[in-house]
Structures are given as C-alpha cells and as structure tokens.
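One protein chain omitted, others in place.
Letters A, B and C mark the chains as written, and numbering starts fresh at 1 in each.
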Amino acid sequence: MKINAFGIDFKNPVIAASGTFGFGNEYKDYYDPSILGGISTKGLTLESRAGNKGIRIAETSGGVMNSIGLENPGVEYFLNQGIEEMNDIESVILGNLGGSSLDTYIEGARLIEEHNKKVEKAEKNSKKIDIIELNISCPNVKEGGIAFGITCEGAEKVVREVRKVVSCPLVVKLSPNAENISRIAATCEFEGADGISLINTVSALKIDIRKRKPVFNNIYAGLSGPAIKPIALKMVRDVSKTVSVPVIGMGGIVTYEDAIEFIMAGAHLIQFGTASFMNPYAGRDIIDGIKRFMEEENIKNLDEIRGII
Amino acid sequence: MKINAFGIDFKNPVIAASGTFGFGNEYKDYYDPSILGGISTKGLTLESRAGNKGIRIAETSGGVMNSIGLENPGVEYFLNQGIEEMNDIESVILGNLGGSSLDTYIEGARLIEEHNKKVEKAEKNSKKIDIIELNISCPNVKEGGIAFGITCEGAEKVVREVRKVVSCPLVVKLSPNAENISRIAATCEFEGADGISLINTVSALKIDIRKRKPVFNNIYAGLSGPAIKPIALKMVRDVSKTVSVPVIGMGGIVTYEDAIEFIMAGAHLIQFGTASFMNPYAGRDIIDGIKRFMEEENIKNLDEIRGII
Amino acid sequence: MYKIAFNKKIGIDFYIMRIEGNFEGSPGQFYMLRSEDSFMTLSRPISIYDIGDNYIEFMYKTVGKGTQYFSKMQRGDSITLYGPYGNGFPVDEYIDKKVALVGGGMGIAPLMYLAKKLNNPDIYLGMRKEAMSPEQMREIGESYSRYGATYFNIGNDMTEKIDLSKYDAVMTCGPEILMKKVKNLNKNTYVSLEKHMGCAVGACLSCTCDVNGKRVRVCKEGPVFRGSEVDFKDED
Partner (left out) sequence: MYKIAFNKKIGIDFYIMRIEGNFEGSPGQFYMLRSEDSFMTLSRPISIYDIGDNYIEFMYKTVGKGTQYFSKMQRGDSITLYGPYGNGFPVDEYIDKKVALVGGGMGIAPLMYLAKKLNNPDIYLGMRKEAMSPEQMREIGESYSRYGATYFNIGNDMTEKIDLSKYDAVMTCGPEILMKKVKNLNKNTYVSLEKHMGCAVGACLSCTCDVNGKRVRVCKEGPVFRGSEVDFKDED
C-alpha cells in the first residue's frame, strides 16, 4: 500500500482530512494515528481566529453541514507550541493553510518555510510540515478563503506567490463551487502546484422553518459526507484526467469501498473527514479494508487500478 | 395556497418535476393528479429518443442517480397523441422541452406554439401546453442539453431564439453545474424568460469497484433527492435574490418542511421529483403539509414567508 | 406501514419474509419494499412469493445494501411496501393447460405463487450447489411440491435434461442466459424481466426496453413478456 507522491513516501494512501481530525491526536483512544498515510491539520491562518458564532454543525440527509469558520490558534502559535503534540506521529503531515488576503497567505507560508528550514538545520527541535495544503476553498469565512478558489484568476495569483516562498511540496485544495474545477486545477499546476486536493465542502443552506431563520449565522455553510460522494467522485475523475500531478481525492469517503472508487477515478491519495464522526475507527477501517480488497482482488499495487475509469 | 405566477393561476405551489411523473396519470392510483398546482411533462425533444442503454437508475446515500437520457416519443407525437392522456388533468401543464442543438430547440418550441394556437382557435380539440420549461440542464445526453446551461453564452442564444417563437410563458430550467448560476439566471431573464426553474440533477459518478466499471454506460449521471437539498436550497436563494421573475425551486424536496424551506429561500413554486419514488403519495402529502403548516403558523398567504431568508 | 411476522434465512443468502396484512396480487406481480425511514431513496422490487389469509411473503436474496437491510429486520419491525405492480403471468389462459415452470437462482421466487394458482404444473428449480444446504433445499422443494411435481437441479444446466417442448406453455424467471435457453425450447414461453426501477408505476422510464420492436416499461407493461418477443441481446 506504500505510495510515493510529491517525492514523499506515504505508508498508505489514507489521509485524515483537515478540520475533522484536530491536530492528530484526538482520535488516539481509537487507533494510533501513525497508522495513517498522512494527517492534514485543522486549517491554519496567519492570525488566530475564534471562528463563527452560533450553531456550527448540523445533519442533513446523508450529509453534514459545518460552519466552523477556521477557528485556529494562528500559524505562529501552532509552529511554536501546537505542533509539539504531533511529535510522536509518524505519518506525513500536511499543514492546511488558509488566508484572508493574498498577503496573509504568503506570510503564513513564509512562516512555515522558515520553520521547516530551522528544523532541517537543527536550529529548532520540532517537526517539519511535510506538505502545505493550500486551502483556497473554505466556504465559511467572510474574506479570502473560497474567494481565491472560484475563478482561475483568483487561484493563479495566490498559488504563484505562495510557490515563490515555499520549497516543500505544495498541494492546492479546490472547491466544488469553482466555476470550472478542471481549469482551476490546470492553472494551479501551471503555477507550480505539486498536487491538487479536492473537494472541500459544497456551499449549502439549511433553514429552520419554525424559527424562520437559517440554521447557521453565516446563512450558508459547507456540506460534506456521503451525500456529496458521487459529486466529488465525478470532479476527482475530471481533474485527474486534466492534470499530471497527483490528486488527493475526498468528499464523502466513509468505507474502503468509497476509497477504492476514488482511486479508480484517478486519485493517488484519499482523505476521509466526516467519516470519523460516523465511526471513530474510520481511518483504521478504511486502511484495513483496502488491504483486504487488494488481497481478494489480487491487486499488488494500487497503480493497477488507479484511474481505470 | 393559490398563487399566480407568469400570469397563470396555480391551485397551489406544488408541481410534479419533469421525468419523475410521466405524463401525469402514472400515480393516479395514489391521488388525483388534478390536486397538484402543476405537472411538468417528461422531457420532450424534437425527435423521439430511446434513451440510454445499461442501468438507468441507482441509489446513493440520500440520493438517486439517473441516466435516462431523455427517452421520449418526440414533440410531434406527444402533441398529437400523448397529450390526450392529460385531457382530464386540471393542473397547469409545463411542457419540458429539451434539444440537441439550437435548431431542434427552436423547432420543438415552434411545434408547441403552433399546437397552442390551434387549440386556442379551436382548430384542434386538445389541451394547451400552459408553460414551456426549457431544459438546458440535462446531464444525460451527449449533444446539447446541459451544453447550453453551463455558460451564459450558451444560455443566451437558446433563450433568445426560443423566446422569439413562443408566446406562452417561458421558464428556463438551470443546471447546478452552471459556472455561475445566478449570472445565467440573470441572462435568461434579460433574454425574456418569464421564470427560472432550478435545479436539475447534479453531474455525478458511481463506480462498481468489483466490476471495475462505472455503474452507468455514460460514465456520469445526474444526482437528485434529499442528498442535494442543501445545495439546491442555496442556489434557489441566490437566484431568487438575483432575478425579479418568479423562481420554481426544486432539488430534494420530499416533505412539506422541505417545500417551506424553498419558499422561505425565495421560490414562488416548488417541484418534487425523486420524492415520488420514496413515497408515491408525496405530492398529496406535501400539499396537505403546507396547508397544515400555514394554519399552525397562522400564515394567510405564502407571500408572508417567501424569501424571508 | 406493516409489521413483519417473520424473516427467516432459508439459504446461504436467501430469506423469506412474511408481512402481516391483507394483500392483493397475482403471480408474477411484484411489490416495492422499503425501510420505514426515508433514508432508502429507492424502494426495491420483489416478486410475490405467496399470499395467504392476512399475510404476504417474499423470497429474496441479499445482493446489495437494500436486500442486506431487509435481511436484518426482525419480527415486529415495521416495513413499508407498495403494490402490487406489473402485469403478472397469464394464469387464466393456462389454468387447465400443461405448464412447466422453470426458475433459476432467485428466479424461483415468483414460481411458488404461480404454481399455487395454476393446475398442477411441473416445476423445475435450478440452484447453485453453494446456495442452500441439502436440508434447506428439501424444505423449499416441499413448499413447491404441494402445487406440482417439483424437480430440483443443483449446479448443472437443467435445460439440457428436460423436454420443454411437450408443454403447452413454459413460464420462466431467472438469469437471462437461462431464460434465453428456455425460450428456444418452447415457442410459448413467458419470461419475467428484471430492471433497476425507480417508480414502478411507469413514470420515470428507468426500466424500459425493446419488446417486439416497441419501447415498453418493465414495471408497467411487464415484467412478464412473451419470450418470442424479447431479444435478450438487447437487454443490458
């Protein structure tokens, strides 16, 4: 199940999705997070954020809507303190990086680069961020976020500028609300992205008809979970056929069968998010399931089935 | 519950969605179709079509995927024979019109116009098509269909040309896969559409991992049902805030609560589709539920709650 | 909403579910079954296995999520069903003729009620060896043999061994390869087709196919058709 992507070795293609797995240790009563191929941190931004007010999560048919609003302690605090929690984790670490403007994206990325350099030179006794997952697709923040992920022009600029300041692999996380997700993916690749991850949550609305109000203070919130799986799978296939860099597929992956579908649609790696809310053992179960499937189907290497659809 | 839209009186805002209610009589063992505000016919095209081969419908979490491929007897045959079946139905009839090219859209519309004129002049003893619902959003046909519903340029042309040949109200049915659905809606309004209906199914993919094949022969198929409701609701609100013509909202409406959500998001009328597969009494239940809700909440007229979100 | 009286395992992945209530239907017709909750978006078409005083029975095989869900239900649980749907076999026409029923795998399900309504048909049931234990086959065989001479063929191609040409009519249900062979052995064969279904009332066109050169809806004009009019090559 080993796989190399972006020049980095993953134990297996299964990565915990940003925002659903904290900073890696929250599910450790259920399984050792080091069994995962990778872990994407909660979205970090230059400044610390308290997130959105009001209800932040709600159920829909087959899905979950969330409006967390990128609550996080800020890149700097995280690199100096929070990351310590992750010291014992042996999985690949993806630093999920958000921003509210071009400048804050660049500055956040620069801080990560600086941190990585210090760790490499042993000037800092800490852990490296192996990959930056650039989040230009968060539907839950007022400024920035998804604004950069809707049009090619938006994506072009931020990827180009962030690319200039970081030397680690750069994966760009795309929104299903992009005007044309394949075209944006191609733009990101052209601007130097080493990979594409998709999809972030789908912009959505839920109304409390008795209160005559939207359930979420921000009106719209992001839809994830099994409900969006067929939509995500279609987009992952489209993007995989468009770009030549590796694709990280996600959106509604709950079982190993779902994960295999994404790999057959062209994904090199996959992420599971909402799945952990449904089953805290989800990460472990998906890994075990893929292994079993490969045995049953006599698949030696996932390359044999990747992108065969 | 009476409502006037496009200059036409509807008994209530509840319309059976195209492709899920045949030509109006298929569910008559469950309830009299005349209780509905309106009925949208199965999508008609100039030429008769046999539809797609292979599996045509499958379940997903909270949703249904279909790949019927606009099977229909053709506009002409329908206007001369099929429509007879609808003679006893007292609901507003929406003729759902698809096409494979600009010309076939125009010619199909012209035939409907001609038919309506003949009926008006009593040259033909038949039923009028009260409204044309122009389907530029079918994801399941190879040519045409959704190609006209992705970009403003595509929509502009077909709406303008069809508008020229028809005098009855013209509602344009939009795709959630449009690059910018509000902008397309505004374009349609500008070109003379009397209303907008949305959303058609969402382009999606399902893979049979044991067979290593997509479930549907066309690879992609259209996702409908409760899974897409929060996505549809968001789009209906966006479009309602953009255009000034009435909006027909749909996508995952199964209960009266769902219908009320769409009305609060700005819809004048609503359609239910997949709901009938889950509950053959869905249309009746939604109407009864809205009535009960209005009593309980002391709402005299749906205008009081329309678009309050 | 109806109550389940029992739901028993009768083979490796075969079950019979009895539901309480007064139900109508003729052999070859089917019902749409679904969970009481709304999380199942598509109901599942299942043929009538038997109808009696205050109950209906279905025989089903677990193949995917829906049928697996059914298999977990227990006595007292609620289930929703709608029907009967479809045309059914031409029972009246052949009530006093010599008829053979040929079922393969899950296709044996509609044949029990059909045998009950016909007059002493010959019943040929084919089953993979792994599908049921000898004991289970005996039990199932006994249910059928109340209504006609019953032959159980295990694991081999039964069409080669039986002379179907001698019957006034043959009614068959099972894998397409079986039905195709059967219709070639008797001109007067009736086949029951299977298609994924959405509405079961003829409204959604999920289940159409060509029969005798015309588009038909398996849920409405079918599921039973004259074998001579069905071109199995087109069925995919």
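Keep this in mind: a residue touches a chain if its C-beta (ideal position, glycine included) is under 8 Å from a C-beta of that chain, and two chains touch if they have at least 3 such contacts.
Everything numeric here is computed off the predicted structure, so don't read it as measured data.
Among the residues C:F6, C:F39 or C:F232, only C:F39 touches the chain that is left out of the figure. The chain that is not drawn here is touched, among residues A:A58, A:L102, A:V119 or A:I219, by A:A58.
Annotation: of B:N12, B:N25 or B:S61, B:S61 touches the absent chain (contact as defined above). Those residues of subunit A that touch the chain absent from the view are 19-22, 26-27, 29, 42, 50-51, 53-60, 62-64, 66, 68, 71, 225-227, 254, 274, 276-280.
If you put the missing chain back, the residues of subunit C touching it would be 37, 39, 69, 74, 76.
Throughout what follows, only the chains that are shown with their structure count from here on.
Counting hops only between chains that touch, subunit B reaches subunit C in a minimum of 1. A simple rule picks the central chain: find each chain's mean C-alpha point, then take the one closest to the mean of all protein C-alpha atoms, which gives B. Note: centroid distance subunit A to subunit B, computed from Cα atoms, is 35 Å. Taking each chain's centre as the average of its CA atoms, subunit A and subunit C sit 47 Å apart. Annotation for subunit C: residues 38-39 touch two or more other chains.
Annotation for subunit B: residues touching 2 or more other chains are 60, 62-63, 225-226.
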